[in-house]
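Dropping the structure in here first, questions after.
Omission of a single protein chain aside, the complex is shown with its protein chains in their original locations.
So that you can tell them apart, the chains are marked A and B in the order they are listed, and the count of residues begins at 1 in each.
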Amino acid sequence: MKILVLLKMVPDVVEELEVGPDGTSLDLEFQRLIVSESDDHALEQALILKDRHGGTVTALALDQPDIDDVLFTALAKGVDRAVKVTETDTALTSRSTGTVIAQTLPAVPDLLPVDLIVTGCQAIDDLDGQVAPLVANALGLPYLGLVTGVAAEPDADRATITKEYAGGVRGVFEVPLPALLGLQVAEKPPRYVPVAKVRAAMKSAQIAAVPAAGEPVATRIDVLDMAKPESASHAEMLEGSPEEMAAKLGELLAARGLV
Amino acid sequence: MVKGTATVDSVYGDLSIDTLLEHPEGRELLSCIQCGICAGTCPYGDAMDYPPRRIIAMMRAGMLEEVFASDSLLNCVACYACMAKCPRGLRLTEVLLPLVKEQTFVNLPEIPAELQKALENTLRYGNPMGQSPRKRAAWIKNTDVPIRILKSDPRPVDVLWFVECYTSYHPRGQEACHATAKIFDALGVDFAILGPEEKCAGECARLVGEPGLFDALREDIVALLNKYEFDRLVTSGAHAYDAFKYLYPDLGFTRPVEHTHTFFAGNLNRLEPLLSKKLDYRVTYHDSCCLGRHNGHYEEPRSLLTAIPGVTLVEMIHNRVNSICCGGGGGGMWLDTYYKSKGYDRLSDRRVQEAADAGADVLAVSCPYEVSRFEDSVKVLGYESTLMVKEITELLAESMEA
Partner (left out) sequence: MAQNIWVVAEQWRGQATDATFELLALGRELADGLGTSLETVLFGHGVGDLAGEFGASDTVLAADHPAFAVPTAEAFGAALASLVKERQPRCVLVPLTNVLWDALGILPAELDGPFINFCQDVRVSQGRIEADCLLYGGKMRATVVPTGDGAVFGLASGVRPPDQGRVDRTPTVEAVAPAVPTSLRVQFKDFHEPEAADVDITQQDVLVAVGRGIQTQDNVELAEELATALGGATCASRPVIDQGWLPLARQVGKSGATVKPKLYIAAGISGAPEHTEGMKDAELIIAINTDPEAPIFGVAHYGIVEDATDVLPALTESLAAMKE
């Protein structure tokens, strides 16, 4: 099975986010980026399928700060080929990211057709769209999002997909291949790869660079204002030692008839 | 002090499990007399399929692959007990175990989630808890004394204080930081910190079997240290102290290294007059593995404690070379759930019980991992009202209060 994984970088929210000087976008100058969490799960699911049935996995991402680290890590984990799409605007919106990737994929040497394209079902910056359905539609592939399980026999032309619904209910779907899946989580958490392996990959492996084909689409929205939510303003904060606060809470609950 | 550690040459650099027997240190392992003291002294020896004695037997038989396929060495908390007791003086914890643990780690079908997260965080954020690197020096906002950060004020300095992770981020570690800063200031020491540039010294990464992560951290830190002029490095981390002393010289870092406690003990003549407040505590001291067994600093921490007016020092049944590990070394800090799932006792529980049995009302420690581990155990065992856990600097600072 030939699998393509699409990876995308998003702001790392471990670091404090700051609003840029324009007041309507994130200040990316000092912002570290990290691979989108559900994309990392998509990579894991691809590697699980490869471990199970053989085949090849290609990882592709737009060229963004730290993307080489992400792609070398993917190579160290077992990806066969890494491709970065260069000459793109790093401040791409999700809608443009999807569009640029869809337009560029046919231009990547020896890549298409693949049996399966997997990526994350969402990213924390998906304000104006999601990459997975945009690429699926542009390539004319069937699409399923919120995927939590993929089962496909090595040479089968169909896959059985599990999707997640509320309350722990899972929906089972069948889809012909090739297809594009937006992963919510992989069957198991993304694997660890020893740093020595990543460093070895950095020395021995190559990341292919492919210039972006086509243009980002104009986003059809205006951000008037961006600000950090005043998160702590709602809750009334209790003070004191854990024991003192626990006593206050006990009184609060008693007053409401909860104990 | 453990035999063989006084003059550590750069044995760490070029050793691998494949080349072990080409090296004199490795060949010496074959002189093992199979006495089994290592297993007997290991705190998890009863749970270990392959204690050092058996590993060496398997090595002789050319059957190391079997050892690597077991997760046995995940139980090794790198406490130096086996090495300290080995009658042949074999460098088990220094040489053999890290190499075997590396193979164990690579072969694990699944890395315990907590450990994986800690390693990923350490690589990405420079600290195992996944805190923002930019907030590494956030604790200085609540400190009364001025603290110089070298990045913004790179003038030469006497003491570069390498704060380390738990001390920087953990609320209890930060309290030790405030105390340490206060003591430096009171002693008139010219000191500075690396601040947000600092990252984990990596000792635990190496000793859990992830030497590649350790190498990456070490390269970054040595490059960073080379940027600044300082006379000595003083660290709050017992594991960092060990790493700087034995593992960083490989990359050319050769400046003097001290632990905060040995540094303060060395300045005791000036410190003692400042300890004015009587602390009416019965204190027992937990010898940390790195500071104690591996480096023989048994008396310096005790000298600090006995210098505090009012303090009575009592000993736990296991002390000095016989001290029992808190369970946090060698990656054990992030394997509590794994150990729990295997049904093992918490080593920190054992230790806190000993402190209680010794009649102490303060358990004094010298390693940043220990405060949270022992405080948890104090809660688990129900000694909250009778036993406090304190980093030694916290007690010193308390005694300096007017």
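Note that in this section a residue touches a chain if its C-beta (ideal position, glycine included) is under 8 Å from a C-beta of that chain, and two chains touch if they have at least 3 such contacts.
Just so you know, these numbers come straight off a predicted model, no measurement behind them.
Peer 1: For the chain that's not shown, point to the residue among B:Q34, B:N142, B:T337 or B:T386 touching it.
Peer 2: B:T337
Peer 1: Considering the complete complex, identify which of A:L26, A:I48 or A:A200 is in touch with the unshown chain.
Peer 2: Here the residue in touch with the unshown chain is A:L26.
Peer 1: Can you name the residues of chain B that touch the chain not displayed here?
Peer 2: 113-114, 171, 336-337, 340-341, 376, 379
Peer 1: Even though one chain is hidden, which residues of chain A still touch it in the full complex?
Peer 2: The missing chain touches chain A at positions 10-11, 13, 17, 19, 24, 26, 95, 98, 121, 124-130, 132-134, 136-138, 142-146, 160, 162-176, 179, 182, 184-185, 189, 220-238, 242-243, 245-247, 249-250, 252-254, 256, 258-259.
Keep in mind that, in the parts below, only the chains that are shown with their structure count from here on.
Peer 1: For chain A, which residues count as touching chain B in their complex?
Peer 2: 14-16, 34, 188-189, 192, 194-199
Peer 1: Which residues of chain B touch chain A once you look at their complex with the stated criterion?
Peer 2: Spelled out, the residues of chain B in touch with chain A are 105-106, 110-111, 113, 116, 119-120, 123-125, 130-134, 210-213, 215-216.
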